[in-house]
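See below for the structure under consideration.
Only one protein chain is missing from this complex, and each of the others stays in its spot.
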Amino acid sequence: MRRVHFVGLLAFSTAIGVGSAQAADVKVGVVQGLSGPPAIVDFGESYLQGIKLAAKDYAAKGGKHKIELVVYDDEANPQKAVSLVQRLMQNDKAAVIIGTVSSGNVLAFAPIMQKAGVPLVAGPSIATNITTQFINENPSYIFRCSMVEKHQIDAMLDWGVKTFKKIGLVHSTTGYGNFAAKEIADGIGTRGTKLVAVEAVAPNVNDLTPQMLKMKEAGAELVLNFHESFELMYRPMPKIDYRPRVAGNWGLSSLKVLQIVGSQELEGTVMGQALDLSLDEPKAFVTRMEKEYGKDFRWPVIAALGYDAMQVVLKAIDSASAIEHKAVRDALEGVDGIKGISATPAKPFGLKDHECLDKEHVFLGVWKGGQVVRLQD
Amino acid sequence: MSADSQRIWLRNLGYLAAALAILLVPAIANDFHVHLAQTLFYTAIAVIGLNILLGLSGQMSLGQAGFYAIGAYGSALLSSQLGMPLAVSMAAGAFLACLAGLLVGLIALRARGLYLAMATLAFGFIVEIGAQRWTDLTGGTMGIFGIPSLDFGSRSMGKSYFLWVAGALYLGSQIVSDYVFASRYRRNLLALKENESSAQTAGINVPVWRTAVFAVSALAAGMAGVLFTHQSAYINSDAFTLNLTLTLLIATVIGGLGHSYGPIIGTLITLLIAEIIASFYDVSFMIYGIILLTVLLLFPQGAIGLLQKIAGFSRIGTSRKTSQPREPISNSLVATREGREVRGGGPALRIDGLTKRYVGVTALKDVSISVELGTVHALIGPNGAGKSTLINVVSGLYAADAGRIVLGGRDITHLPCHARARLGLARTFQNLQLVPSLSALENVMIGIRRRRGAAADFAAWMTSAHFDQIERGHALLLLQQFGIAHVSDARPEDLPYGHRKLVELARSIAEEPAVMLLDEPIAGLNDEEARQIADVIRRIRNEGTTILLVEHNMDFVMSLSDRVTVLDYGESIAEGTPAEVRSDARVVTAYLGVGLDTEQAKLAIAT
Partner (left out) sequence: MISATNFVQLLFSGLAMGAIYALTAKGLFIAHLATARMNFGQGEFLMIAAYLSMALILAGIPVAVSAVVVIAVMGALGWALERFALRPLDRFRSLAGGQYSWVLTTMGVALIIQNVATLVWGKSSQYSPPLFSESRSNVIKVFGVGVFVEELVVIVTALVVVAFFYWFLFRTRQGRGIQAIAFNPEAATLLGVDVRRTVTLVFVLAAVLAGISGILVGPIVTVQPHMGLVFTVKAFAVASLGGFANPLGVLVGALIFGITESFSNYFNSKFGDLIPLIIVLVLLVIKPSGLFGEAKADVR
């Protein structure tokens, strides 16, 4: 019985952090969606893989500080995410926090962090308004290293309206899908045209035959795919004998999509991109990741952004005048000389720019022979 | 000071200490711990509701997240969109959840068991989908911004204020739950959970209770949702998934289902598990699964059961040793019967042309019986004659197809079961219908009418150890008179069959009925026990209660009855004094078939 009590006590103290040890001199908190449906976990794990590799590289190069990553899983649940962020701020005394997949969760805890004055590097969430709503605060503690939904949608629509007459949209009914649908509707409106069909997909629907029949009926030549289970759309195509061009979110570049859909069916699919795999650095990065994570490596662009986010954070910690929230925040804003794997520029942030990726860094990629390359139009 | 009042004093002191502890948390904890404590308190409120719903009334809900969400969105929208003050919006949110609970409770009136679980699951999903898709109203997964925090306008102290509000609401809910577990509410809910028909015949309005308990659990879930909304001042639909329902369910079970303090302990444990698995995300499901299996298979009474085992005392707050009645209570079995006296001097119970058909069979055909006031009237007949059907129709479990039933001058043909019971009609069952999880004494107490309103009873419970002493004393007296007071704390399953029969008889006597329907009161008893029952029946008859009795044992019937009616194939074939019936040729034929010598048959019936 005594033993049980002891173990219980131990678990209890780890759980709520009574008397946590002070081994590392700087703690970086990470909140990610690491359990649950693949639509969440694939993003969360890929980003985390990049973060971990960057931390490893930093330690190998003999970084200035001993860094400890404190990683928690928010299960894509906002209530949980808020609680974990409190824990990272109050108990773990994290210098800076990175996270998370679900934009709704970031929207839940970003105001709390801004209020508390703790810097956040958001990612891989993509909702457009995450940094903009705080940018006029003096100062804003909210940064992001991820795709920005608006940028990739703009790039896609520019290309889409130029190339196709009839464009349809299939989106999920989750936050991600709904948010994208709204931006697409706005974006296509400002380009003086409209979508020929818009269909939604509930998260627990496995068969997209009805939705794709609607696309076929409307004669959509280009179908925008904004559903987190990217592969589902391709499934009914041979059955209903309808093969439109598909374009969508950066998620379509996942190696898992390739594996499930097959390179033949995927050929020509266009997506927002921020990683140019024709360059040497990204190629080398992919090779390293494959070696490091094997079959669990599935998403070059998201892992690359995770890697870059961590690079930026580490550089800021190195250059901060003190390991203290305000100093780290200031350092983040001033970070320069980043050698990004993704399209992240050398000086990602500025006073009124808290996004790693700006409009000009986002381009369109296309599946060609089982590889994502830059779309040449 | 007696041990009992010392116990009450200690309990109230405990409430005070808890209140003090809640007040002091912010002084000793950091913001994260305060946040955890806030979450603990409001989640525990929802779990308390589920514990009463599932643990006492036995109704499975897989839709608690729906109520939680309705409370949360209700208060969020009213305060942020319509600018209502928090006190109003929060009350309104909880009220809306309660209303939803009433609606779902209406489904529970008809659907039972798994069908009810499915209906609530569908309800939960419908709310979840609504929250996710009705984005104009709820903001979907992007959420609602600009919800006011519950901080009374103070940024620095806001967290403590919230904690105090959540803690006070929790403590209030806990006290109400303690009261429910100590009072007739627990007995009645367990009765309707474990034995719906006997609960009805004991005068419990089952539909109302079933619905009300849903509404109460929804109110609790709604209160939790309301508090959650104003904790972080932001909500989105991802917070209200099936996972939330399951977490609440797991907390209820891990803590100890059907114990008043299960919820707070269960919630604490699940919160700690959640914090632990946040860093063991690769095996988090496995940890959860193993904990569930371990608790349910090894410690089925949950953490509270384990604690009790360690501490060596049993069943806190569910039952206690019965003290002897303090004041001498009259030696009468039927203590009071105000307002139930039969008016006008007619028969106590009149059955007129009663007909009951099942598919293809007519079980009762135009049966008329008049049971005179203060008599024992027996109903006999061969197996399948329709005797039990008659009792079931008269007590209201089955509806009559034709005919009238008049109790003391009042037509009760179309009244529901429980209403008939309240008008003074009590019954026992052929195969016993006791509530297995209640003690013998508590089973008897189910029959006792309540003597004061809920508020007065609650006030009495708060201040006195003997708040239910009259009921307890009365029930104990009945058991004493039957000579089984020494087993008053035993569960029915631990009692010999004869004792169980006596307990059931005591319960129906406790209802202080004008008319009792006894369905085979001595079947399966030995001679000594049968004699005891016969004595009791005579006594209650002598004290003025009218009895309609079904029994096969002819000795018993003939020696006890004032009049006898004989049923055969659903028809009344004879009625008269025992002696008259015994010599009736048709009766003899019905019992023994034709071709027998009448004298021989008489002999057969007499023995």
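As written, the chain order gives the labels A and B, with residue 1 at the start of each chain.
Please note the rule applied: a residue touches a chain if its C-beta (ideal position, glycine included) is under 8 Å from a C-beta of that chain, and two chains touch if they have at least 3 such contacts.
Values in this document were obtained by computation on a predicted structure and should not be read as measured data.
Would you mind listing the shown chains in contact with the chain that isn't displayed?
The chain that is not shown is in contact with A, B.
Of B:58, B:143, B:347 or B:473, which residue touches the hidden chain?
B:58
Looking at the whole complex, which of B:64, B:138, B:183 or B:301 touches the chain that is not displayed?
Once the missing chain is taken into account, the touching residue is B:301.
Who touches the missing chain here, B:65, B:257, B:271 or B:574?
B:257
Among B:16, B:157, B:283 or B:361, choose the residue that contacts the chain missing from this document, as touch is defined above.
Touching the chain that is not displayed is residue B:283.
Considering the entire assembly, which residues of chain A contact the chain that has been omitted?
Where chain A meets the chain not shown: residues 35-38, 41-42, 45, 173, 199-207, 209-211, 213-214, 217, 229, 231-232, 235-241, 256, 259-260, 262, 265, 295-296, 298.
Residues of chain B in contact with the chain that isn't shown?
Counting over the whole complex, chain B touches the hidden chain at residues 54-56, 58, 60, 107, 110-115, 118-119, 121-123, 125-126, 129-130, 133, 190, 196-198, 242, 246, 249-250, 253, 257-259, 282-286, 288-293, 296-297, 300-301, 392, 397-398, 429-431, 433, 436-437, 493.
Basically, only the chains that are shown with their structure count from here on.
Any idea how many Å lie between the Cα centroids of chain A and chain B?
52
Given the complex with chain A, which residues does chain B contribute to the contact?
Touch residues, chain B against chain A: 30-33, 35-36, 39, 129, 132-133, 135, 140-143, 145, 155, 228, 232-239, 241, 243, 272, 274-279, 281-282, 284-285, 310.
In the complex of these two chains, what residues of chain A are touching chain B?
Touching chain B from chain A are residues 1, 11-12, 14-17, 34-35, 70-80, 82-84, 86-87, 89-91, 102-105, 107-108, 111-112, 115, 127, 173-176, 178-179, 202.
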